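First up is the structure itself, then whatever we jot down about it.
A single protein chain has been omitted from the complex, and every remaining protein chain is retained in its original position.
Going by the order they are written in, the chains are A, B and C; count residues from 1 in each one.
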Amino acid sequence: MSETVTTSISQVFPDSILVKGYDLAAMIGRYRFGDVVYLLMTGDLPAGREGEMMEAMLVASAEHSINAPSVHAARTVAGCGVPMQSAMAAGVSAIGDYHGGAGEACARILQDALQQHPHEDIAALAESLVADFRQRKARLPGFGHRFHTPADPRSQRLLALADAWEISGPHVALARAIERALERSLGRPLPMNVDGAMAAILSDMGVAWRFNKAVFIIARTAGLAAHVHEEMTTGRPLAFAGKRTIRYTGPAKRPLP
Amino acid sequence: MSETVTTSISQVFPDSILVKGYDLAAMIGRYRFGDVVYLLMTGDLPAGREGEMMEAMLVASAEHSINAPSVHAARTVAGCGVPMQSAMAAGVSAIGDYHGGAGEACARILQDALQQHPHEDIAALAESLVADFRQRKARLPGFGHRFHTPADPRSQRLLALADAWEISGPHVALARAIERALERSLGRPLPMNVDGAMAAILSDMGVAWRFNKAVFIIARTAGLAAHVHEEMTTGRPLAFAGKRTIRYTGPAKRPLP
Amino acid sequence: MSETVTTSISQVFPDSILVKGYDLAAMIGRYRFGDVVYLLMTGDLPAGREGEMMEAMLVASAEHSINAPSVHAARTVAGCGVPMQSAMAAGVSAIGDYHGGAGEACARILQDALQQHPHEDIAALAESLVADFRQRKARLPGFGHRFHTPADPRSQRLLALADAWEISGPHVALARAIERALERSLGRPLPMNVDGAMAAILSDMGVAWRFNKAVFIIARTAGLAAHVHEEMTTGRPLAFAGKRTIRYTGPAKRPLP
Partner (left out) sequence: MSETVTTSISQVFPDSILVKGYDLAAMIGRYRFGDVVYLLMTGDLPAGREGEMMEAMLVASAEHSINAPSVHAARTVAGCGVPMQSAMAAGVSAIGDYHGGAGEACARILQDALQQHPHEDIAALAESLVADFRQRKARLPGFGHRFHTPADPRSQRLLALADAWEISGPHVALARAIERALERSLGRPLPMNVDGAMAAILSDMGVAWRFNKAVFIIARTAGLAAHVHEEMTTGRPLAFAGKRTIRYTGPAKRPLP
């Protein structure tokens, strides 16, 4: 039963660690974390501003609110007498198809559409995708948000940066064409949410669709860590599951430094 | 049984998300992910280069090797027909006291020692800590590495940056004094490993000891994502657990761009 | 956002716990665990020998071998300095579509087929199911085993009991018809494996298809517990992931008492 497993990710030696062939120690302090995430997902360091773009997406996804189901799961477990990683793992396991998972589905649709119809007009492609989903009475993942209406403040900002940093390409164009086609079809706007914007931008950065959820998870572990720590240091054992009212006690809105 | 849970982390409104009082959308593209991680762990954005230092630590911990137990657990689960987050959560759950957990224990020792003995000479404090551990025949967490000998390439680089960026303070000084005391006591060097260096630096950045494992987890989810993706796209179902030989097929050592 | 969640499972009072309306304390020592599992999955205690049948399936699935991916994940995590439940949870998370998950898929096929074609001849139904899978070049879940050839010793025993205890009904009949249709179509036998046999029997017991994986999980936590305990008490920290050769040191084959 002995077989060989192949890996293309890293090699380790007593005096060095190579990630995709690059010396990890030499990257410390010289490259952004976003650069290394991009390296791990595409196989090379950014040629342009993809590392900054990755950082922007990590910032956008780092934290949302205590009501996110992943936070709920993590804080519930955190109150049960477990170590940090256990509560964080429970939070990560909640990042499924309905919570942080729309990006994976959206990126797959965008990547498949452009790969299968490389020569088709973007607007026509968008129309046919929307028509197909409407006919199946399904929701197009990555568009609309149950809470952030009319627009998701994160997606607008990310798309503006992707344009400014010359990252936007055919996938972003297709996502925007879908936005227009949806509005025509529904008679009201259903703008790209943060999952949809990240799906389009990551696709234009050459990141495979399966990594979309992973980018969200990497980012959100930061927020989960803060919540688990808060529950462990200020909560009562076993109390989170039964608590019903949330009161915010942190700083009021303040300007950025 | 209805109680109030308090949180100081974030607030969410239809048109904005506030993290510790700062507008998240406005931080996108303007602040590093490391800045936001620091914000979530200390309550404010960096006044100095703490955000860059956090990024350096995230880079240092992003990936090590396919032999890490967290990777092993994640790839094993990835081969079982599960979604991305499930395999990543299994990997996170492996980051326990013996794997990526030495930093938490080390930071606690450093923070407790300086808090309980604020006026004691650092060298004397280090001597007494080492003597105490030696007497209990226990290992001081954060020093020595079973594979990276004589020195961990990551810890040297991180400490040099902490010095250059004026982040090193009493905790780094204490950790270095422990290094010297250990060498005297053992008759051979047992240098700080990456967990120990991060514990000292994060402590000087004002990060509570319980967050040490979390910093490692946030970083390592990047490497886990790459391994899970590789297993899902190139591995055979159920095969990883039984495979015995690892063959590296990625790029050979290459210079940084 | 306050909503009501409804549940039909249990109620708790200071002096009693009611499960589906029955007093839990009164069931202790009077009903089998298998009876209570059946109660939780169907809403009532068994009228016939369904509780014994459930116990038989729990025994059949309690343990297989150290090479099972769920055991591999659990023992890997167990060596990382974590509590019992953390290692067991990692093992449970490995019980996905490819490992212990065939039963869910098989039960769904059987239940859907009989529900959608209640009046069709069983043999004809089996032929059309097999033809459909063959045409799509897909494998019919629940038939064949990569290791237990020619036959899975557990499935034969479970089916014999289901017949003897008068539990076998249309779902078992359909599964057997599929077995015959597969043999005709392939020109060689591809007998029901333990997942397939349990899927058919549980379906005839009125258990919804989604519970198939759960029955396997409940059972296998017993084996996972033994493996995690063995790793924690006899293994070296972090060693399992790197270990390559398995040596069995337990009792040799012995007759049942």
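The criterion applied here is as follows: a contact is a pair of C-beta atoms (placed from the backbone, for glycine too) under 8 Å apart; a residue touches a chain by one contact, two chains touch by 3 or more.
What you are looking at is a predicted structure, and each value in this text was computed from that prediction instead of being measured.
Taking every chain of the complex into account, the absent chain touches A, B, C. Only one residue from A:9, A:59, A:94 or A:109 touches the chain missing from this view: A:94. When the whole complex is considered, the residue among C:56, C:113, C:130 or C:199 that touches the unshown chain is C:56. One chain of the complex is left out; on chain C, the residues touching it are 1-12, 14-34, 36-37, 40-41, 43, 45, 52, 55-56, 58-60, 62-67, 83-86, 88-90, 92-97, 101, 104, 147-149, 151, 153-154, 156-158, 161, 208, 210-211, 213-215, 217-219, 221-223, 225-230, 232-235, 239-240, 242-254, 256-257. In the full complex, chain B touches the hidden chain at residues 1, 67, 82-83, 85-86, 89, 93. Taking the whole complex into account, chain A touches the unshown chain at residues 67-70, 72-73, 76-77, 79-82, 86-87, 89-90, 93-99, 101, 237-238, 240-242, 244.
In this text, only the chains that are shown with their structure count from here on.
For the touching copies chain B and chain C, the fraction of interface residue numbers used by both exceeds half; the interface is of the same-residue type.
A comparison of C-alpha centroids places A closest to the centre of the full protein.
If you average the CA atoms of chain A and of chain C, the two centres end up 35 Å from each other.
Our note on geometry: chain B versus chain C, Cα centroid distance of 39 Å, whole angstroms. For chain C, residues that reach two or more other chains under the stated contact definition are 67, 82, 86, 89, 93.
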